[in-house]
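Note that this is a trimmed complex: some chains were dropped, and none of the rest were shifted.
In this document, chain identifiers A and B correspond to the written order of the chains, with residue numbering beginning at 1 in each.
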Amino acid sequence: MAGNSFGQIFKITTFGESHGLGIGVVIDGCPAGLTLDVGKIQLDLNRRKPGQSSITTQRTEEDTVDIISGVFEGKTLGSPIAMLVNNKDHRSSDYDTVKNTYRPSHADFTTEAKYGIRDYRGGGRSSARETIARVASGAIAKQLLATENISIQAYVSQVGDVKCTIPYTLLNLEVAEKNMVRCPDEATAAKMIALIEEVRQDGDSIGGVITCVIKNCPAGLGEPVFDKLHADFAKAMMSINATRAFEIGDGFDAVTMRGSAHNDAFAAHDGKVMTTTNHSAGIQGGISNGMDIYFRVAFKPVATISKQQQTVTIEKEATTLEVIGRHDPCVVPRAVPIVEAMAALVLADHWLRQRCAKL
Amino acid sequence: MAGNSFGQIFKITTFGESHGLGIGVVIDGCPAGLTLDVGKIQLDLNRRKPGQSSITTQRTEEDTVDIISGVFEGKTLGSPIAMLVNNKDHRSSDYDTVKNTYRPSHADFTTEAKYGIRDYRGGGRSSARETIARVASGAIAKQLLATENISIQAYVSQVGDVKCTIPYTLLNLEVAEKNMVRCPDEATAAKMIALIEEVRQDGDSIGGVITCVIKNCPAGLGEPVFDKLHADFAKAMMSINATRAFEIGDGFDAVTMRGSAHNDAFAAHDGKVMTTTNHSAGIQGGISNGMDIYFRVAFKPVATISKQQQTVTIEKEATTLEVIGRHDPCVVPRAVPIVEAMAALVLADHWLRQRCAKL
């Protein structure tokens, strides 16, 4: 009930505080016989790690993953896959000033309200460092899905008011990994980077949007009632730190459309049923129909900023807080692999669930 | 794994197809000793039912609920509460034309892809009739939350491009139930109704937005990692038929804000910690902080329209489809109690989960 697990069949449980010994994850339910490329897990962790470019936080964390169990001679055994990333750059002294003060829009106050105790050295479980566990396990989910040729690719489509307005279908998504903001449109990427630099110099932070595209998902995944495929994507995305909104397909734009414009006509090509448009974003009635799945996730500006702020102490007295430290001025470049990981976890789970849907 | 259950401790399982004998729900985990007002359950079912006004579908369904178990002398026993609503207005003959044809943007095709079989008399489990079970169980969750004085109120804030731009804090939300579109601003309500009438006469459908406001939620509800309170709201809302987007707090608007503007300063009033603004929408780090919770849910135009559409048969041959029948031109007026019910189910569950958070 404590909510550190995700998934039903391909199920992960994550553990570790930001300033404890390490961050880890146990995957229970990965099928036996999957050939694992550990390098790909590390690659995604590197895409997530701090200090990777001039627009992310300058903390340096190596985040090297150790596989403790579940893999033998390069293949999954069907037993739990435990992975551990040690914490190194603790510097808990940085946090001494916040031991007695609630940082605005952080989880300090709510954590104490919930548990009556708090690891004041850092964010504890509310730290984005927990997402290491998601990225590592998501990287294995991706490899599982790749056996079916399913691919998942996310990119930054907006930073502040700088938007990439080109539809994903007209972009070469591979380009996203070639610049440090991870936007596949180079011109827009440059503007985003400039905006983030400006925000950073101001000691402030800014929000952004990540778009995620899934290709080659077979028809039939997802459940018709509560575990609709897009409902599970929504939960997965909204469980990532700093997210504020989720849209599938046309999202809020669908509100102003008429049904006659939004409905996707069916057509058959080579004996395969397809839709001539894809407003449904590959999901109808919560179940995949074989077309591309695409959705957008909004991130707020992160709460950690260098400016002075009004707050209260744990004794409930007014005070001001000024955190001198390293922080991400904009979280979305590093959140791209997290969005992909969560999408992969949802899909791997539903792909396995579908094995039990019919006789 | 088949996804017909929702919740962890206050857990519902729904059953029933649109054209079978009935729709029902079992609540497992409602605490013993709750005094139940059955009239309030029926009241919410009446707010959901078809035929309640000129802007909803004109099908007439009484949707009278029977409580089969779990209640004795007006109180809950702690045992499963089963409720059943019989189906009456079957008219499955209406659906004979779609037996061999996939309705565009319905779940006909994906259901067959998933199960290899389909109840062609109607939408089966994908029918919005399944939401009867959500509303009935949500009405009990509301009564449980009312013992803590927690209230949940939803209203229609947009239909097509007609928006209610007044913030919820300046509206009298009680007014929403006084007009048939359920918008608390009467002037906007009139425009919404006019738009829906126009769409209906055109045989088309239109989308809308529902805003939901939760007051008096105690601090400490929600879990810090996957089961963040807003992540569970997102899943709950996106599991409702026809939803396309979910926003908490400023949602997509937060993207363009700076951290210094978005962060909520803490202050203490009468020994209680509060925030001076509420961009966090009552949730920080996934855990409630005691302030109002508010979110918005976008609904697409429903797929059932009276216009002729292109599609394919189950034999994968091109055809056209023209459904002569009764449908909702805009789903949001009837979806208000569904949004409230799902919000109540999430909150009742987390309220119980919190009982185990600390020694």
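Keep this in mind: a contact is a pair of C-beta atoms (placed from the backbone, for glycine too) under 8 Å apart; a residue touches a chain by one contact, two chains touch by 3 or more.
In this text, all values refer to a predicted model and were calculated from it rather than measured experimentally.
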Given 2 visible subunits, total identical subunits the whole complex contains: 4
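Assume only the chains that are shown with their structure count from here on.
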Chain A and chain B: spacing of chain centres that average the CA atoms, whole Å: 26
Chain A residues within the chain B interface of the complex: 1-6, 8-9, 14, 102, 104-107, 109-111, 113-117, 123-126, 130, 158, 160-161, 199, 202, 204-209, 219-228, 230-239, 241, 244-252, 254-268, 271-273, 275-276, 279-280, 283-290, 298-305, 307, 309-312, 316-318, 353-354, 356-358
